[in-house]
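Excluded from the complex is one protein chain; the other protein chains are retained at their positions.
After this line comes chain A, so read on.
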């Protein structure tokens, strides 16, 4: 892909991301009937949380923000168009506003709060965002950081052009885009050298 190829539309990326979020939920729903009826749970940043009694309308985003007080993931549109709510679901990036929390029994979520090490050492992506001044107001930043982690692990950080395409599901109105691209490139190199 060259920088001048017509870009895939943002909504295509968003659609792909939301389908990816829903598809793996199916086998979980089709558990054998004989399985013991355990209370539904969801793992978030390593800790197990009870999903019992959940309002079925509650999105993963609202559940994280209102119930767990994990407010790193932001609500910028609530309809899958901005990426501010990006979290990792079983390691894949999803828009948390498009996922119903009640569908996530047995799954595992990583939010921006779960990226740094317990001793406070930042994830290489987080450090690279600071080093490259890759944000201004910081509102889109949790989503950008989580999306960047996935972009690198997906293998979509091979070139500047590739990063720009695969980071286009995360809007930044402050428009730190060139700095974000540089940060992702830098972090990808650090992670490839095993600094993660």
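Going forward, a residue touches a chain if its C-beta (ideal position, glycine included) is under 8 Å from a C-beta of that chain, and two chains touch if they have at least 3 such contacts; residues count from 1.
Please note the rule applied: contacts and distances are computed from a predicted model.
Trainee: Which protein name, taken from UniProt, belongs to the chain you can't see among "ABC transporter permease subunit", "4Fe-4S dicluster domain-containing protein", "Electron transfer flavoprotein subunit alpha/FixB family protein" or "Xanthine dehydrogenase family protein molybdopterin-binding subunit"?
Mentor: Options "ABC transporter permease subunit", "4Fe-4S dicluster domain-containing protein", "Electron transfer flavoprotein subunit alpha/FixB family protein" or "Xanthine dehydrogenase family protein molybdopterin-binding subunit" considered; the missing chain's recorded name is "Xanthine dehydrogenase family protein molybdopterin-binding subunit".
Trainee: Have a look at A:109, A:152, A:172 or A:191 and name the one touching the chain we're not showing.
Mentor: Considering the complete complex, A:172 is the one touching the chain left out.
Trainee: Would you mind spotting which of A:51, A:73, A:88 or A:109 touches the chain that isn't drawn?
Mentor: Hidden-chain contact among the options goes to A:73.
Trainee: In the full complex, which bits of chain A touch the chain not displayed? Write them out.
Mentor: Listed in rising order, the touching residues are 3-4, 6-7, 10-11, 14, 55, 57-58, 62, 65-66, 69-82, 84, 111-113, 115-116, 122, 126-127, 129-131, 133, 135-142, 145, 160, 163-165, 167-182.
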